[in-house]
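For this depiction, one protein chain was excluded, whereas all remaining protein chains were kept in their positions.
Up next, chain A:
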Amino acid sequence: MPACIHELFVEFIVSVYHRHHHTYMHAFGIGLTGLVVALGYLMKQKNHHISLPLQLLLPRRFGITDSSFYVCGPALKDIKGKSPSLKFERRKKNTRPGILVRQLHIEEQLLRTSSENWCIINDGTNDPTIVMGFSGKPAELLEIESVLHDQVPVIRRFTGGGTVIVDHQTIFVTFICNKETVPDLQPYPRPIMSWSSSLYSKVFGGIGDFHLRENDYVFGNHKFGGNAQSITKNKWIHHTSFLWDFDVRNMAYLKLPKLAPAYRSARGHLDFICRLKDYMPRSTFIDKTVEAAGTQFSLRSLELEAVVTCSETEFRPSTRFLTNEELAAAAAAVSEQQLGLP
C-alpha cells in the first residue's frame, strides 16, 4: 500500500512536469517545499510495543525547476484508514514573504500547537539568505554595509544559536518531538544535541570522521552542519542546516562571531567549514536520514488537509525578516559608539 501511494504520487508529479515543462526551464529546483509523502509505513520500534509516530515531510525529488515550488501541508491529526490526498500551493520564485520564513513559521507553529512528532526535510531558498539566532545582534554578526548594498535578506529565527547564510544548496532537517517521545531523553539542550548526533552517526556510519564537536556536526574539524533548538514545556525542536555546497562569496557577509566554539581556533569561514557533497550524494543523505529516523520512530501515513498557514489560526510566529531600517540603525549605533557619541 505505501509503495503504491508513493508511485502514484511520482507519476502525478512527472505528468505535471511533462505537461508544463516549458514553464519550468531553469536548472535547479529551488524554493522551499514541505512535501508530505504518504509513506504509510508502520514499523514497530524494536524495543517498544507501542510505536512512536513521526510525521515525515520530504523535499520533492522530481526535477521540478526553480520557477515554482510546492508546499503541502499535513493534517494535524491522523485519520486512519483513508487514502491520503495532497493539496498543492504553487508560488513564484520571488514571492514575498520569503519561503524560508514560511518554513520557519510552519516549524514554530508545529512546535507550539501540534501534538504530533515531526521530521521535516527541506531544500534551501532561491536567493542567499542570512538567518540569525534568537538573540543575534546584526552589528556583531554581519557586514551590514555589504548586506544592505546587496540587499541580502536577514531573518531572525525563533531558535537559539548562531548565524548562517543559506541558499538553494542548503539542506534543512528538523525534528519536533514531544518531550516524552524519545525514551530516557531529558528535554535539555545537551541531551537533545547528543541524541541528534547518535541519529546522524547512523546516517554517516563513520564516513569522513563524522562526529558532534561542541554543538556542530563536523567531518574531522571542519563544520558542515549547524544546529539550533527551542524547548517548550512539553516539546522540543532541533533543526540543522547542512552545508551541502556553498558559494564562497556569501561567506563575506558574515563576521567572525564573538561566541565561537573553541575548536574553531579563530579560523576564517573557508578554513572552518566544508561541503557535505564531498562526502555523500544528496539523495543518499536524505534516504539515510529517513532510514535512521525509522529505526527510532514509526513513520505514519496521514490524511492530508490544508497547508498549515498562520493566518488560519491564532498563532503568531516570532520569526521575521529584519528591515533595512533596523539593519541601518544597528550599523549607525555601532558607528556612534566607536566615535564616542552618546
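To be clear about the criterion, a residue touches a chain if its C-beta (ideal position, glycine included) is under 8 Å from a C-beta of that chain, and two chains touch if they have at least 3 such contacts; residues count from 1.
One rule holds for everything that comes next: contacts and distances are computed from a predicted model.
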The complex's invisible chain, by UniProt name, from "MIP18 protein", "WD repeat domain 75", "Elongation factor-like 1" or "Glycine cleavage system H protein": "Glycine cleavage system H protein"
Among A:L54, A:L100 or A:A228, the residue in touch with the chain that has been omitted: A:A228
Touch with the omitted chain, as defined above, among A:Q186, A:T295 or A:Q337: A:Q186
Hidden partner interface residues of chain A, rising order: 133-135, 158-162, 184-186, 188-193, 215, 227-233, 259
